[in-house]
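The structure appears right after this line, and notes come after that.
Complex shown without one protein chain; remaining protein chains in place.
Naming follows writing order (A and B), and every chain is counted from residue 1.
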Amino acid sequence: MSTPTSTTTPTTTGTTGTTTGTGSSVLTVAQLAAALPGALRKLDPRELLATPVMLVVEIGAVATTVMSVLDPSTLGWLVTLWLWLTVVFGTLAESVAEGRGKAQAASLRELQTETPARRVRGSADQLTYTGNLTDLPTDEVPSTSLHAGDVVVVEAGERIPGDGDVVAGVASVDESAVTGESAPVIRESGGDRSAVTGGTVVLSDRIVVRVTSEPGQSFVDRMIALVEGSERQRTPNEIALNVLLSSLTVVFVVVCGSLYFLADYSGAHQSPLVLTALLVCLIPTTIGALLSAIGIAGMDRLVRRNVLAMSGRAVEAAGDVDVLLLDKTGTITYGNRQAAELLAVPGVTSAELAEAALLSSLADETPEGRSIVTLVGGAVATPPGATFVAFSASTRMSGLDLPGRTLRKGAGSAVAQWVHSTGSPAAHASVAAIEAHVQHVSESGGTPLVVAEQVGSDPARLLGVIHLKDVVKDGIRERFEELRAMGIRTVMITGDNAVTAAAIAQEAGVDDVLAEATPEDKLALIRREQQGGRMVAMCGDGTNDAPALAQADVGVAMNTGTTAAKEAGNMVDLDSDPTKLLDVVEIGKQLLITRGALTTFSVANDVAKYFAILPAMFVVAFPDLDVLNVMRLSSPESAIVSAVVFNALVIVALIPLALRGVAYRPASASALLQRNLLVYGVGGLIAPFLGIKLLDLVISHIPGL
Amino acid sequence: MNDVLYLLLTLVAFALLAVLVGALDRYLDDPADRVDPTDPADQTAQTELATQGGAA
Partner (left out) sequence: MSEIVPTLLQVAVLVAALGLTVPLLGRLLAHAYTSPRHLAVERVTYRALRVDPDADQHWRTYAMSVLGFSLVGVLALFAFGRLQEHLPLSLGFAALPTDGAWNTAVSFVTNTNWQWYSGEAALGHLMQMSGLTVQNFLSAGVGMAVAAAFARGLARRGGAGRVGNFWADLVRTVLRVLLPIALVAAVLLVVMGVVQNLAGPHLVDTLTGGNQAITGGPVASQEAIKELGTNGGGFYNANSAHPFENPTPMSNLFEIFLILLVPFAMAWSFGLIVGDRRQGVAVLTVMGLLLAVSVALITWAEMAGPGTAPQLAQGALEGKEQRFGTAGSALFAAVTTGTSTGAVNTMHDSLTAPGGGVALFNMMLGEIAPGGVGSGLYGMLMLAVVTVFLCGLMVGRTPEYLGKKIGQREIVLVAAYVLTTPVLVLVGSAVALTASDGLAGLQESGPHGLTEAVYAVTSASNNNGSAFGGLTSGTPFWNTLLGSCMLLGRFLPMVVVLALAGRFATQPRLPAGAGTLPTHRPLFVVLLSGVALVVVGLTYVPVLALGPIVESLS
């Protein structure tokens, strides 16, 4: 049994404002124009080394340029132009993806402007062990000179000079610049709400903060690096895919190289220009050009949902997650319990109990208290002379003192003790009735609140029980069913006892439950799952969550949480919404699917390109091969140019898809595969036939071809 | 004379294959490829090491 807590988490919904309005995912011309200088800079071969496919295209473009200069022809210049465009489109995609993060980075940079900070003067020992830091003298220093371990004092209206933990005081802080959430949040020393972020502004009161980050390594610094993509490390899957694409490229280089000699033998000499065009069409340029853009955009999608991944590796791991550990409170149930029914003891009418419950809750501002008021029919005016008795950890009760009447509500044992202390016999019939109600409520997964009343100086009497119910979030059950279809198991973590936990678990439809969980239990559970080869994701905020967050493959720390938790996890959710974990998993999967789908599309395209180029190359020497010209392209030259142009344009056409990610609906592996194969495999087979034919209709009119 | 040439060809071919075996062996457990736990840019490094420690 637990008592209602008086401090509540400020819950925010997942749809709170994004940090900066890098709004829609539609690609605009302005975006392209802005990205162009960056794209041109990326043409440096050293930059292209990371994507061998595009490097080969660039080498090809240089080669055809030289050939066209030495032996000018319309075909040569057209191929050259479009090969260069192919490379530029590739770098453009990456540049556009990066550009989306730039705006956000710019607004974050404003937080980094140097501010004066008041540093507490004292030796390291003093700062670590002295209790009353507020009394020590302070020096004014620039914020950039602060190091981990320094202690600063921040007052209302001042900007917090660096990341740190509040060591003394309470203050409301405006964190909107980082989180996008405009409502101020409370930061206080001790507990799980002690972390402050550099650059945020204290609105009221005064706090003492111990700085935890070195200059240049603050949370905002990391955010900037992440959204700009400057520190982007390629993820394991991306590297593996790059290897596969490179090996395909090598195969096609050998194919085209050997074709030169085989064609010579066959008396159908091919110019290096045409072979280069063929090569560029065959190598997987589509996916090669878009690969890094997909990765950057995936991170960006997380950022838009206010989740900061500390590495791309973590995002990818999210797609692989097999087990989700979810905290009951806030994730599965609304963070607060709500009054569901009133259970009176024999001899007390429902109306009596309702009145007592209402009065005792009138001044109770906790969500539980408000829900009681709502249940019994809404607020009434506070009776004159009433004094509100707030909940305290020692009494574990709250209530209302009226002249000649005292009302109390609280945990069963606490109220029983109070009643007993007023002289009421311990073995009263109402005690047994209360115990029966309390047990009933607990077994159904609820929390019982016992209400008692003392009139004058008579012994107090027990009135009844308020059934506070954990309310399972709407739609969470369906969400878990989707997860199950995706092969992901959900485990609910709760401090409740096994009976209560089981009841809620069943209502929410989770697969498993860890009741009366201690941090050690959590850690042990994660280790157990990982030993079985499963990948685990969890979210947490408290310092005691830190080991489990670090152990989990994907650990999402709440931004409201402690610095230790944020350091341990590999993602931070700025909205502090535990449900976000589900979004994170989906984004991880979408990232991988987008890569796979575009690879399939790219390879499938080659079939049509062969049908366009091979007859064009050999029809002069072997007229019979004209039957392979199924698209009936007008001339060999037009066919080659059409294939090259199509190859380049398809990159541009797919940039929005790469940035947005392919449509993703949770489903089983087989269902996903079937759908994506149909769209991107079969689509990739057919699309180029249509595209090349259409281009040929236009290109054949170019004079000189 | 010719015999020696072909013998050499055979020996060199197999020697190169043996070198390939050694190279692949080194490639497959190259410690440099493992995640650097001191790299602050990669927070999962610690997680992964912890995982390995936990699994051991």
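The criterion applied here is as follows: a contact is a pair of C-beta atoms (placed from the backbone, for glycine too) under 8 Å apart; a residue touches a chain by one contact, two chains touch by 3 or more.
Remember, it's a predicted structure, so these values are computed and weren't measured experimentally.
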{"item": "Touch criterion as defined above, residue of A:Leu146, A:Val491, A:Ala597 or A:Leu705 at the omitted chain", "value": "A:Ala597"}
{"item": "Selected from A:Thr113, A:Ser145 or A:Ser266 as touching the chain missing from the view", "value": "A:Ser266"}
{"item": "Candidates A:Ala34, A:Val170, A:Ala225 or A:Val255 - the one touching the absent chain", "value": "A:Val255"}
{"item": "Which of A:Ala148, A:Ala485, A:Ala502 or A:Ala524 contacts the chain that the document leaves out", "value": "A:Ala485"}
{"item": "Residue numbers in chain A that touch the chain omitted from display", "value": "236-237, 239-241, 243-244, 246-247, 250-252, 254-255, 257-266, 268, 282, 316, 319-320, 322, 484-489, 532-534, 588-590, 592-593, 595-597, 599-600, 603-604, 606-607, 610, 614, 618, 622, 624-625, 627-628, 664, 668-670, 672-674, 676-677, 680"}
{"item": "Residues belonging to chain B that touch the chain removed from view", "value": "2-3, 5-7, 9-11, 13-14, 17-18, 20-22, 24-25, 27-29, 33, 55"}
